[in-house]
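One structure is given here, and the rest of the page talks about it.
With one protein chain held back, the other chains of the complex are shown just where they sit.
Coming up: chain A.
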Amino acid sequence: MSLWVDKYRPASLAKLDYHKDQAAHLKKLVEGGDFPHLLVYGPSGAGKKTRIMCTLRELYGPGVEKLRIEQSHFTTPSNKKLEISTISSNYHIEVNPSDVGHNDRVVIQELIKNVAQVNQLDTSTQKNFKVVVLTEVDRLSKEAQHALRRTMEKYMATCRLILCCNSTSKVIPAIRSRCLGLRVAAPTIDEICQILTTVCKKEGLTIPREMAEKVAEKSGRNLRRALLMCEACRVQQYPFNPERDVSEPDWEIYLRETATLIAQQQSPKRLLEVRGRLYELLTHCIPPDVIMKGLLKELLQVCDGQMKAEVVQNAAYYEHRLQQGQKAIYHLEAFVAKFMAIYKRFLEEGIADIF
């Protein structure tokens, strides 16, 4: 039995639930016979991958769904062996080059050259190009992105790229200008509600409107998350009880408690306690930037006006350092300490004003 997320993933462009205009555009694009490189971007859970797969299906027919996982091997100029797993069908190959860290350039150069140098034998029944899907392009190193530039133009005749990323900020302009950009906005709360209702109907369940709205709110406009949450609720209790809280991931609760601890008391002793908790979160593989954002969101609720701005500035500052640095814990802790200092000063000023 597969999860609802996979089970009810739309398989063709016609069946997509939202952004229908875009789907129609994609369809026209495929029908035109001429297909540009695509750059698909949008927040996670908005349906980027679904759209890519639908487009591929529209291009090549159901053959693209016969996937196989392969291990590819590459050798860097310094004779280091790289191994990366690729997912491919007869018509396309999907790879996440950032898996191999800073050697991603080699993978891109070799992989695309390999794919592009093979011509499709029978062009009467197929398109005369293959598609390379690269995911997480925003995490590619600058060298790898530069390597893409000319490669994209050179192998245009036999190979198209579909790039997939969360934000185009980290994609160099030279690549952006070579692709057709497709923005996939996150579904609105209403759209998520509708999808939840239809999915439940297909499962033979009924979901009250309030419940669907609650799940949609909690998911933060992330459809995948909404569906997973909905399924989890179903496992916990059915029929759905709108009164009941939608269960949240326990790390979020843990994070909230941590924030409360910080706001309650500002002392070195408390800082030590918080450090323990931060380590706990990190060892459970919660990404540090998520921790930072979660903490900020909770902490801001105890601040007012002017102080909020200051805290936000500091959060941005430490998060930037975090991305550049090696160990996340220093920067998280620095932010916590900074917040404590700001908060304490604010409280003391408040007391001084009273007297």
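One rule holds for everything that comes next: contacts are C-beta pairs under 8 Å (C-beta built on N, C-alpha and C of every residue); 3 or more make two chains touch, one makes a residue touch a chain; residues count from 1.
FYI, contacts and distances are computed from a predicted model.
Colleague: Among "Trm112p-domain-containing protein", "V-type proton ATPase subunit F", "Replication factor C subunit 4" or "Putative GPI-anchor transamidase", go ahead and choose the protein name stored in UniProt for the chain not displayed.
Modeller: "Replication factor C subunit 4"
Colleague: Identify the residue among A:L3, A:V118, A:A174 or A:I253 that touches the chain left out of the display.
Modeller: A:A174
Colleague: Can you work out which residue in A:S88, A:N103, A:T135 or A:T151 touches the chain that's missing from view?
Modeller: Touching the chain that is not displayed is residue A:T151.
Colleague: Since one chain has been left out of the picture, which residues of chain A touch it in the full complex?
Modeller: 25, 28-29, 31-36, 41-43, 46, 77, 109, 121, 123-124, 128-129, 142-143, 146-151, 153-154, 156-157, 167-170, 173-174, 177-181, 183-186, 220-221, 289, 292-293, 296, 300, 305-306, 308-309, 312-313, 315-317, 319-320, 323-324
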